[in-house]
Every structure is written in structure tokens, then in C-alpha cells.
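The complex is shown incomplete by one protein chain, all other protein chains being positioned as in the whole.
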Amino acid sequence: MSLLEVTDASVRFGGLTAVDGLGFSVEAGEIVGLIGPNGAGKTTTFNMLVGLARAAEGTIRLDGRPLAGLRPHSIAALGMTKTFQNVSLFMESSVLDNVVTGALLREPLAEAKASARRVLERVGLAGVAERPAADLSFPERARVEIARGLATRPKILLLDEVMAALTPAEMEGIVALVRQLRDEGITFVLIEHHMRAVMTLSDRILVLSFGRKIAEGRPEEVARDPKVIEAYLGREWAAEGAGPGQARP
Amino acid sequence: MQLLQALVDGLLIGGVYGVVSIGLSLVFGVMNIVNFAHAAFLMLGMFVAWFAWAFLGLDPLLGAFLSFVLVFAFGCAVQQVLVRPILAAPQVAQIFLTVGLLIVLENAALMAFGADFRSVQTPYQTSAFRLGGIIVSKPYLYAFAMALLSGAAVWAFLERTAVGRAMRATAQDPMAATLMGIDTQRMHRLAFGVGVGLTAFGGAVILPYLTVSPTVGSHYVVLMFTAVVLGGLGSVAGAVVGGIAVGVIQSVSALVFPIQLQNLVLFVVFILVLALRPDGIVRRRGA
């Protein structure tokens, strides 16, 4: 049994079908990349998984348990949470308090504070623990997002573009962190526009276009898939004859 | 027959509710502010019409135009001085600014005009048309007609004039409107002025069958909000439909419940509508 199983799931907003009959599964310990052009439904897919958007059809199972009708906090308690693409920290609270809020899911306040500090240490933010989240730079905020998610002790953590606006060195840091965490048993699905990062990090890639899965496979397979090059990379890349594996930073 | 009578009364009263609620919806649509003081402008309009009747001998149906003009100007000033600074403020500030405005206007009126209930005398006040067994009260009918007229005028203004279109553009996408060269601040001022002016107009046309006092607005607060929420906050046509629905609910529920509980029915409808309508939840665009 896979850790996460999505079968024929669709999400609709009014007349718009943002996710259309999507099916995929994620094995425990995997790192799966979710890519696709803007508006392909990647973030909506994440929202559907964590319970922010309702799947009109289909089933989602976490550890074999159907998630239909569960609110996001229950899904977090079952072990799946996400970071936000547009960074949704509690801006007026300190970095530590942000992470404590996540840690409170599993333990009482005193212990949650201790765990939160450990998590901040882990992601390299111990030095700014007492600062208001609003004071941080964007790369730091992305790390706080990850820390807050980690503090909930997820089995599977969904990362929505945590590497946007990062320098290559900072990106290396996140890549290393995700690998380490995976080795400790956390499963990841990540949405990332930065091709090199997502290609090197992922064991497997899913490609979405217009809410549908158009390709799935190992990074190098996906990068060669003509459908992907056409739908996702479009004219620009097709003309240069380059696959996403050789994408520029 | 009783039910039919109630429906007719409800329709006639509700038409006015609709028109006084348009402004509330317009202001919300254009600047995303719920104006808790809206009903106080209705009261101001009624007072203007009352004074116009008492000192100029003007029938309130005509005084209504004076109400509109004066309250429109006042509304523009209020928008400029009080509302504009808090457009970007947290919601708690927006809510309590307009609540404060409600209290100030009501009590200013109380100080200026006293707590007396004032009414006007018109030749048609107590007369009615009879259609079969149904009584159609003339003041109700005239108020309804004037309300519809003003509602149509606003609709035409929004749909057919350049300024009206600019205002709708501002409501839809302030950023794009600014880029198109629309002076959004002016649009806000105008929308607020037209919104409260229209309410004042509605207040004036119902004066022939009601009395005015500084606290008359408090009877309308929940009514208006119910009308607007029923029709969808921000929608002008919705406000009219919602207003008529409120009038009908009110007069029909009076057949079943004692008069004091009339508003209770409305409050319950209001809370249920808020809770059940998805629009009642702050809309977030899915990414």
C-alpha cells in the first residue's frame, strides 16, 4: 500500500475544472516532484490533498485512510501538511511562535516550545527565533514555512515552491535539508519551478497540464517526453531542442 | 385574500427597502467597506424631507430630490475625511469607524432635532386604491414608484454613463482601473455619495407613511443588511430583489407571528442566509 493514493480526483471552482480526474500515488520515503505550466492546477492539487479545496470526485487515501470530508487540521493530525506558495506565516508572531503553533499539534506547550527550538536549529534559523516573522527575508520565510510544517511531525510534507527567489547556494541548502529529512523517514511532494533543483532532488516527477496528469516517471524520462516538452516547456524550449534537465537556473 | 394583501404590501414596502439598500451594496462593491452607518443617512434624508415639507411646503416625494442632493454632498465629504483613511486599515478599524459614525450621526440629530417623532400631512396620506378585495395604499404605491424610478436611474447611471462604467471598473479591479487612468479616489467618493444619497431619497419617499426621529435608522439596519446579503453583497440588482424579499417576509410573517416578533423572523433569516450562502465567507481566489 502506498503512503498517499489519489484516484480520479477533480476539483471545480464554479465552471472551471482546476484538477481533472487526477490519479497518482506516493510511496513512503519518496521525493516526488510536481511540475507543470502556470495554472496547471499544482497548488490546487496541494490544497485538495490537505483539505483546503474539496475534491468533487475521486478519493484520496493517506496510509489507506480516506480523507474525504476531513478538515485540514485533521489531515495534519494524520500526518500530511503543506507549506504555502505565497508564504502564509503568522507575520506578527515571532519565528519561534510560528513553529510552536505547528508543534502544538503533537504535544503540550512546554514540550512544543522545546521541539520548535530543535526544529529551528535544524533548518538553520535558531538565530532569528525571537524575531517577528515579518522581519525576515523571503528565503528565511520559506525556511520558517518548512519548519512550521516539520513541527507538526508529518509523514508527508508538501512543499509549494519553497525555492522561489533563492540564490543557488541557498537552494543547495534546502536540497540537502530535504534529502536529510527524507533519510529520516519523511516523504516529500514538491512543486518547484526551478528545473535543476526539482530534477536533481526528485525520485519521480509528475507533470500536470490543465489539471490533468500528462506524464509521470523518473526525471530523465520526463525530460525527454515530447508531450512534456510541448505542453509544459512550450515553443521556447522545443525550439532550442533542450529538455528540462538542462534548464538554465 | 389576506395572504394576497400581505404580498402586495410586502412588495410595495420591499421595493423601498431595496432602493435604500442599493447604496449599502454599492459602497461595499466599490470599496469593500460595510457601512454600518448607512441607516443614519436614511434618517438624514427623512429629516431633510421633513424640513422641506415644514418650511417650504414641499411634498416629500419632491423633497426627496433635495434629500438626495444634500446627503450626496455630505456623503462625499464623509468619504473624503473619514472613510478614505481607513480603506487599507484592518477590518476592525473599518467596522468601528462606521459604527462610530452611526452613533455620532444619530446623536447629533438627537441634539439638533430632539427625540420627537415628526410626520408630514399629505392629501393622499390615508387614501387607497381598491382592486377587487385588495387595498393598495397610495403612499405605499407612490413611494414604491419613486423608489423604482430612482433604482432605474442608478442602474442607468452605472450601465450607460462613462462615469458609471468607470465606477464598475473600480469595483471589479481597482488596480486595473487606476492603470486605465480612472481616478479611483473620485470613484470612491462618488460611490459613497450616490450610495448614501439614494438611501436619503428612499427615506424621503417613505415619509408620507412613517414618522421620522433620530433613531428611525435603527429599525432599518438589519433590514438593509438582510436585503443586501440575500441579494449578494456588492450587487445592485440583488439589493432590490433582496429588499422585496425582505418586505414580503416581513408582511407575511406578520400574519403568523405577533407584530413584535416580525423582526425576529428577519434576524433569523439574516443569520441563516449569512451562514448558508457561500458569499458570506470571505472569498479567496484559488491559486
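Letters are used for the chains, namely A and B, taken in the order the chains are written, and counting of residues starts over at 1 for each.
The rule we apply is simple: a contact is a pair of C-beta atoms (placed from the backbone, for glycine too) under 8 Å apart; a residue touches a chain by one contact, two chains touch by 3 or more.
In the analysis below, contacts and distances are computed from a predicted model.
Selecting from "Amino acid/amide ABC transporter membrane protein 2, HAAT family", "aldehyde dehydrogenase (NAD(+))", "1,2-phenylacetyl-CoA epoxidase subunit B" or "TIGR00659 family protein", the unshown chain of this assembly corresponds to "Amino acid/amide ABC transporter membrane protein 2, HAAT family" (UniProt protein name).
Touching the missing chain, out of B:54, B:104 or B:180, is residue B:104.
Summarising the interface, chain A meets the missing chain with residues 50-52, 71-73, 76-77, 81-82, 84, 88-93, 97, 100-102, 104-105, 108-110, 112, 148-149, 151-152. One chain of the complex is left out; on chain B, the residues touching it are 34, 82, 85-86, 89-97, 99-104, 106-111, 114-115, 214, 218, 221-222, 225-226, 229, 258, 260-261, 263-264, 267-268, 270-272, 274-275, 280-282, 284.
In the analysis below, only the chains that are shown with their structure count from here on.
Chain geometry summary: the mean Cα position of chain A and that of chain B are 48 Å apart.
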